[in-house]
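For this depiction, one protein chain was excluded, whereas all remaining protein chains were kept in their positions.
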Amino acid sequence: MSNNSGSDILVTITDLSFSRGEHKIFDGLTMEIPRKGITAIMGPSGTGKTTLLKLIGGQLTPDAGLIEVDGLNVHQLSSVELFKLRKRMGMLFQSGALLTDLTVFENVAYPLREHTRLSQPMIHELVLMKLNAVGLRGAAQLMPAELSGGMARRVAMARAIALDPMMIMYDEPFTGQDPISMGVLVRLIGELNSALDVCSIVVSHDVPETLSIADYIYLISDGKVVDKGTPEAMSKSQSAWTRQFIEALPDGPVPFHYPAPPLMDDLYQMKGLE
Amino acid sequence: MFALLQKLGHFIITFFQRLGRGHVFLLQVFASCGSLLVRPGLLVKQMYSVGVQTLIIVVVAGLFVGMVLALQSYYALVDFGAEDSVGVMVALSLVRELGPVVTALLFAGRAGSALTAEIGLMKATEQLSGMEMMAVNPLQRVIAPRFLAGVISMPMLGIIFCAVGIIGAYFVAVILLGLDYGSFWSQAQAKVDLYHDIYNGILKSFVFGVIASWIAVFEGYDCIPTSEGLGQATTRTVVHSSLAVLFLDFVLTAIMFSK
Partner (left out) sequence: MNTRKVEITVGLFAAGAIAAFFMLAMSVSNMSSYNDDKGYVVSADFDNIGGLKVRSRVSASGVVVGRVTDIEYNSNSYEAVVKMKIDSKYNKFPTDTAASVLTSGLLGEQYIGLDPGAEDQYLKQGDTIELTQSAIVLEQIIGQFLYGKSSDDKKTK
């Protein structure tokens, strides 16, 4: 664990710009994520929420701007330092990203075996404890292919917390889950956060679930932060963006139509082609 | 007109970009191979899926290639009363050319495509990304063992192919066609040189092993992680490694056996 915990801010993002080819994903994004509690980053699909997590994890390099995690500029670290930083980050991918050729047990044991010199019985004990925390101790000997999507995510959670990280990033943890496993995941994220007392970053577009657990919310759209605040503040926010997103209105600042010339023009053109 | 030029330019630029990426990748893989000393188990596991699982097809193919070679050379040589040379003809063709080349082609089709698909799928399911986020270098844990297993397995498969091919030829020539077993071996022994032919054949196999494994792991690592991209990458692995092997075979033959 780090010692320079003078500030309450763990992750600072300043003026971040990132583009894929011609398409600008972030354009002057600025946000601060506190050291404790659950911070949710919400926004419509395609706003690059996953990309943001990869930028924080140092897997992508921004075009401009600064990302600091625990006082370290992520993109100026040597690969050794970056790996050292990543050991203190846990990340939960949308698919779980379990290693398909290893059992559930071995998947959770993987970071321990890679980064520690713990004895076999010690690892065994730790892994079972982590699996117990997500309620899947009984599934230890299953292969990832035998798990449901929600179970795979819970195993990935156990793996993400294996090294007792200072922060856990969740990439769309609720997407495509049935109500039961959604509820399980919501409860788990909240419980893990309070039990481990870490920084949790949840990227999601599932409004009610996220609002129920987040301590602070950033709403991003078009590469910028369009609104931020606590869940209560967000619910009352007058911002058109927030209203559209939280109340799931089909049209608003995010238009229903993909940019196109007026309909009549298109129809007319089709006629001209005949 | 300009569109055509642009297409050509685009093709050339992307080609060289890929070539550059591929070479940087190869250097990184070489650098990562050292970490296998700590975890030899990973290499053994890959030797199994890359080498052992290709063995069956190599043995069967070798047997039949040897038998066909013996049969065909017998028909060609018997008119000149030189059917005793079947042994040397089969042995030289196998050791110098067919052994390394056919093994490499089979390897590209069997092991290479599987490697590409496996690595590509790991990329598509974010397993490689996940490893990176766990502060584990996938080059060391995923790519290097597969690459090295391919490089080591190829010469071994090549030698086995040659040996089985010669046994197949012996079966056809001596047991079925009734040639003298002594002249079968003696002609081969007289003309096949341990250094000039067999070692060079193994060297060829080794070079093909590097090329085929490199292409296979690179295509997987560099693929577009969609079902379509994965399919294209697998196809490219087979096509590119086959072409590279045939081209390099020509170059190597010209260098090795020019005298």
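When the chains are written out, they are named A and B in that same order, and each has its own residue count from 1.
Convention: contacts are C-beta pairs under 8 Å (C-beta built on N, C-alpha and C of every residue); 3 or more make two chains touch, one makes a residue touch a chain.
Since the model is a prediction, treat every value here as computed from it, not as a measurement.
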**Report entry** Partner chains on view for the chain not depicted
**Finding:** B
Query raised in the report: Among B:Ile160, B:Leu177 or B:Val210, which residue is in touch with the absent chain?
Result: B:Ile160
Query raised in the report: In the full complex, which of B:Val174, B:Ala188 or B:Val238 touches the chain missing from this view?
Result: B:Ala188
Query raised in the report: Which of B:Leu69, B:Ala91, B:Ala114 or B:Val174 touches the chain that is not shown?
Result: B:Ala91
Query raised in the report: If the hidden chain were put back, which of B:Glu118, B:Glu132 or B:Asp197 would touch it?
Result: B:Asp197
**Report entry** For chain B, residues in touch with the removed chain
**Finding:** 41, 44-45, 47-48, 51-52, 55, 80-85, 91, 95, 153, 155-157, 159-160, 162-164, 166, 180, 182-183, 185-190, 192-194, 197-198, 202
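The criterion applied here is as follows: only the chains that are shown with their structure count from here on.
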**Report entry** Approximate Å spacing (C-alpha centroids) for the pair chain A, chain B
**Finding:** 42
Report summary line: chain B partner, complex, touching residues on chain A are 54, 57, 59, 83-84, 86-87, 89-91, 93-95, 97-100, 110-111, 114-115, 156, 159
**Report entry** Partner chain A, residues of chain B touching it in the complex
**Finding:** 122, 125-127, 129-137
